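With one protein chain removed, the remaining protein chains of the complex are shown where they sit.
The block that comes next holds chain A.
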Amino acid sequence: MSNSPKISLTDLHKGFGTKKVLQGVNLDVAAGESVAIIGGSGTGKSVTLKCVLGLLTPDSGSVKIDGVEMVGAGRNAQDAMLAKTGMLFQGAALFDSLPVWENVAFGLIEGQGTDRKKAYDIAIARLADVGLGAEMADMSPASLSGGMQKRVGLARAIATQPEILFFDEPTTGIDPIMGDVINDLIVKCTRELGACALTITHDMASARKIADRIAFLYQGKIIWDGPVADVENSDNPYLQQFISGNTEGPLDLDLKHL
């Protein structure tokens, strides 16, 4: 494996007002590697991705993509980084002023200057990859179901074949069979096309399938990080409780008991 990781987060801190969300996140993702971040709701998984992409500015710490420091980087470095990344947002974030196919083709048309006819064909192929037919192409995103929007968002994220992929809960809100299609697609993008992926998920079955490594985010830090195979046998009590879904255990669940 190359010595410089594709994505490298060092001691990342991010808070909103007085609320500290990330409190020293450390994580490396190597080229071609697929890492899943798991963790409770509201622990800052989405915030972590947004810090990596520069959509949020970290309070302190370092984000390196391909060895280039992104925190405080200029427009050119930022643009170069964005040109090789694709992101699926948790809420899909489709442009509702554009039909489905133009959403998928957006990065091709606006980012890479592909002509519209060719971009259309690529968009149809990517839609087929996520199990959506060509008859969806001209629909408005607002008229799709939540799961369909998620899949269009996924098609948009991979349309330009980026080297680095970020997926925020790709299988949430999707039925198990289609979820498996999505899992296979992510595996295809990483194992076959060689992209590296950072995926947020709550779905342990999906995490086992798509990830080489799993990182567990708890109270603003990655408290466990290791190969998928080791998750079952880890002696970390927090992780054990999380994957077994037990309410009894060391995790501070912030539940108010009556």
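Heads up, the rule we're going with is that contacts are C-beta pairs under 8 Å (C-beta built on N, C-alpha and C of every residue); 3 or more make two chains touch, one makes a residue touch a chain; residues count from 1.
The rule is simple: contacts and distances are computed from a predicted model.
Selecting from "Methionine import ATP-binding protein MetN", "Oxidoreductase", "ABC transporter permease" or "Nitric oxide reductase subunit B", the unshown chain of this assembly corresponds to "ABC transporter permease" (UniProt protein name). Note that of A:Ala93, A:Met139, A:Met178 or A:Met204, the residue touching the chain absent from this view is A:Ala93. Residue positions on chain A in contact with the hidden chain: 50, 53-55, 79, 82-83, 85-87, 89, 91, 93-97, 106-107, 110-111, 156, in rising order.
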